[in-house]
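Working notes, structure below.
Every protein chain of the complex appears in place save one, which is left out.
Residue numbering begins at 1 within each chain, and the chains themselves are lettered A, B and C in the order written.
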Amino acid sequence: MEHNTLEVRGLTVCFQTAKGAVRPVDDVSLKIPQGSIVGVVGESGCGKSMTARAVMGLVRSPGKITGGSVTLDGRELTSLPEKERRKLRGAEISMIFQEPMSSLNPVMKVGRQVAEAVRLHTGCSRAEARAKTLAIFREVEIPEPEARYDCYPHELSGGLRQRVLIAMAAVCRPKLLIADEPTTALDVTVEAQILKLLERLRDAGVSVLLISHDLGVIARVCDYVYVMYAGRIVEQAGTGVIFDRPQHPYTRGLFRSVASLREGAETLETIPGVVPNLLRLPAGCSFLMRCPSCPARCENEIPPLAETEPGHAVRCFLAGKEGAT
Amino acid sequence: MPPGKRRKTEETADLRLQSQLCEEERFWDLMRRMARENRTAVLSFILIVLVVLASLLAPVLTPYDENGMDLMHRLSPPSQDHLLGTDEGGRDELTRLLYGARVSLLIGVVPALLSLILGSALGVIAGYRGGLADAVIMRAADVTLAFPSMLLAMVIMYSLGGGIVNVFLTLTLVNWANVARVVRSRTLALKSSEFVEAARVIGVPEGRIMRRHILPNCLPTLLVLFTLNIPASILTESSLSFLGLGIQPPNASWGLMINTGRQYLYSAPWLCFAPGAAIMLIVLAFNFLGNGLLDVLDPRQRKQ
Amino acid sequence: MSEILLEARSLTKQFPAAGKKTVHAVSGVSLQIREGETLGLVGESGCGKSTLGRLMIRTLSPTSGEVLYRGQSITAMKDREFMPLRRELQLVFQDPYASLDPRMTVRDLIAEPLETWHICESRNAVTARVLELLRAVGLPEEFLRRYPQQFSGGQRQRIGIARAIAADPSFIVCDEPVSALDVSVQNQILNLLKELKASRRLTFLFISHDLSVVRYLSDRVCVMFLGRICEIGTTEEVYRNPRHPYTRFLLDAVPVPDPALRGKEIRLLKGDPPSPADPPSGCRFRTRCPFATQRCAAEEPELREIGAVRAACHHVEE
Partner (left out) sequence: MRRSIAQRFLQALIVLVGVVLLTFVMLRVVPGNPIETMMGEHADAATVARMTAELGLDQPMHRQFLRYLSSALRGDFGTSYSLGKPVSLLLKSAFRNTLYLALFAALFAWILGVACGLVCAVSKNRLPDRLFLGFSLLGISLPVFMAAMFLQYVLAFKLKWFPISGTDSWRGFVLPAAALGWNSAGQVAQMTRTSLLETLQEDYIETARAKGLGRFGVLVRHALRNAMLPVLTLMAIQFSGLLSGAVITETVFSINGVGRLMVQAISGRDIPLLQGTSLLATSVVILGSLLADCLYSVLDPRIRKEG
């Protein structure tokens, strides 16, 4: 039996707003087998970043985790006191963010920001922390690590900053690395380098949760994919399977949109309509308004996430019935 | 140069969830939101309205005459007849306070308005035109701001002489520079904003850009500045009057009442502390209101 | 072949930067855009593509070089002379959140160009025209009295497009019009642009970092690196058979949404793009180019015909 680094079950995050409560993450379950890259894909506001935050225990007020469990190597995290969780962050689970430009403290030398993480979790001396930092800088291929150590963030390019952030996340050899849109702010040529780096970390035994809107990125590095829409997981499958035979109408629409653009179709495929406002979600399936074929049942009943083949589950009443068209 | 790949992706979208869901609001919605969320601002507003009403209705509210001397009851402490006691001329302190409110409020509002007009006109010109106009206006503002405000007010009052009109003028000259600076930086920000560039691409003439795009977007800032300038003017005037340099009798502002009451600080402290408390309350109310407006209208502006 | 609508002649734009440095945003770029065609402009951040787009429609003025509109130099014109041409040269912005005045209703926003150019006789005529434009960009009529904040990114971008086409321009620069949008919405906007291009006979300069987006809309493609053109040619030719090493790497680096291609080893470009404030001598790509030689450092490659395209590289042969 394979070992799962991370298991999330029924995770729900709730936001109290002036106009009512919304759930940007609603009953999300996912697993990350050890040494694999698992992707979560979806469009803006679908709750993928919030899921990452919830796993890290970094949901900001007024958001709150209202249900579900998160286990890391079999250890329950949601019930841990903040002090214990803090010790895990950066040591066993770490995270890199989307914006390398603003995710580093502008008035602190980058080397010291990485060394800070080392000292925090190992309690080693300044010199040792420096040595470890330089070692990880070399590992993530930062040129001239000694010189870069004393640079301020604004003196580095976007790609280098993202490398520093990865170094900071990887320096304590975490079990799980969460990468939230790590390449969105970068140019394609730099993006390819960063993805390569993530794969190398995976090969070194780190499990990676990769969050992205870019199907190309997902296809290139992920082993297993979860598709999110309006706070819920609508489909999950192995990367090969999901690209080969997507079943949920949203996934299909998404994949077709991308494919038609790549193949240079005369008119591009689109998904009609816009992403629904989380405050005014329909009682049933949240994709209702944009779905090309929905039976009356979808209006009042949320479809369950049902397995259509081993390792492939879809949240749609029609899935598996009409087959992949 | 815009970065090649600037997506508003989920990270920020999630964090902005709340405001996004509320859909950005128009002015009156914002006012309503402030009324709902910020009790202090509402109370302050009510207090200000009450003070204005009371000062206008003073002749109805009090049986005493503003300048009615009663030498039999000089410096009498607060009692049932005289809720806040009487002054050295036996005049009812509360009555004088109510009439004084007219002067003090006027001194708050008029210079705030004048400096707002002067400052925002100069600020927009400096910000939008740039070049020489900008340099001249801003150096003039620098010179004004180099003076501690009391000092500048004293020097101007010295050369103009006392009297309420001169107080208006003085306070306007003291406050304009601050307004000009804020409006200028706001104008600069708006000028480089994409929607102004868009208007320019469309071919909208400069004057119309200033009128239709820049000025309306400055309005929230101006409203906040106006609200916060009122208490500043009241405070400066009261300090001037305290030194005997502001309003001249028989006009009585609260500051002047404190000035005359000061001689009796140890024998009749209410003569100082009653108008003092009045000043503090009204200034506090304006500040609370101003901060409330700032919170809902211009959350980014707070930093500077 | 149709006539040349817009032409850039050795355009250069430099910006002053901190510390007495100069940012070389665009350096000696020459290109021609024919009436009715769409020229795609691709490159990474900081390559000067947005600056070039703005130079072409005279919202920025070049440090040297000139831009010709129907054979007339618009660079040399006085503001007053240029004014009538203003409505011919329009721009669609990248950020649909920042480019619409938050204090104006949709009607006023779209009416602004109509009123500026006195296109309609009366207020009612303006409103009728605005409604027509709303329909043209696929927005429902009831949006008329609403404010831009109440819309999603895609809807706002449609408003921006309606504004750009309101005064019937002949040339529109689209500056990354879909990079802030989600995939499904992005395609809606691209379809709209393609449709408008055909129905209104528009000429586009389409700027994007996204190679597949550019491919969809463009007849010809121009690849820029650090203020210079690397390669320019018909879309088909450039994508099928890229000549310049940078174009090749760029096409290679784009992640393909096809897991079957995962095993394929991709060639990685080393390092980060150099800073436009401090460009390398000679060929600007040489610091990242695996084929760079002494000649590349000493001599700046000129754009030359290589097969069906034009590329600027010393080492590429037919």
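Following the convention adopted for this analysis, a contact is a pair of C-beta atoms (placed from the backbone, for glycine too) under 8 Å apart; a residue touches a chain by one contact, two chains touch by 3 or more.
Everything quoted here is computed from the prediction, not taken from an experiment.
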item: Touching the absent chain when the full complex is considered, from B:30, B:121, B:164 or B:235; value: B:235
item: Chain not shown, touching residues in chain A; value: 56, 58, 82-83, 86-91, 94-95, 97, 99, 102-108, 113, 116-117, 120-121, 152, 154-155, 165, 168-169
item: Residues in chain B touching the chain absent from view; value: 40, 139-140, 142-143, 145-151, 154-156, 158-159, 231, 235, 238-239, 242-243, 245, 258, 262, 265-266, 269, 272-273, 276-277, 279-280, 283-284, 287-288, 291, 302-304
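Operating definition for what follows: only the chains that are shown with their structure count from here on.
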item: Distance from chain C to chain B - Cα centre to Cα centre, in angstrom; value: 48
item: Length of the line joining the C-alpha centres of chain A and chain C, rounded to whole Å; value: 32
item: Chain B residues counted as touching two or more neighbouring chains; value: 3-8
item: For chain C, residues contacting two or more additional chains; value: 44-45, 209
item: Chain C residues within the chain A interface of the complex; value: 44-45, 152, 154-155, 182-188, 190-191, 194, 209, 211-213, 215-216, 249-250, 252-262, 266, 268-269, 271-273, 275, 288
item: Contact footprint of chain C on chain B as seen in their complex; value: 1-8, 23-24, 26, 193-195, 197-205, 208, 212-213, 216-217
item: In the complex, chain C residues that touch chain B; value: 25, 43-51, 57, 59, 83, 86-87, 89-91, 93-95, 97-104, 112-113, 116-117, 147, 149-150, 153, 160, 163, 167, 175-176, 179-180, 209
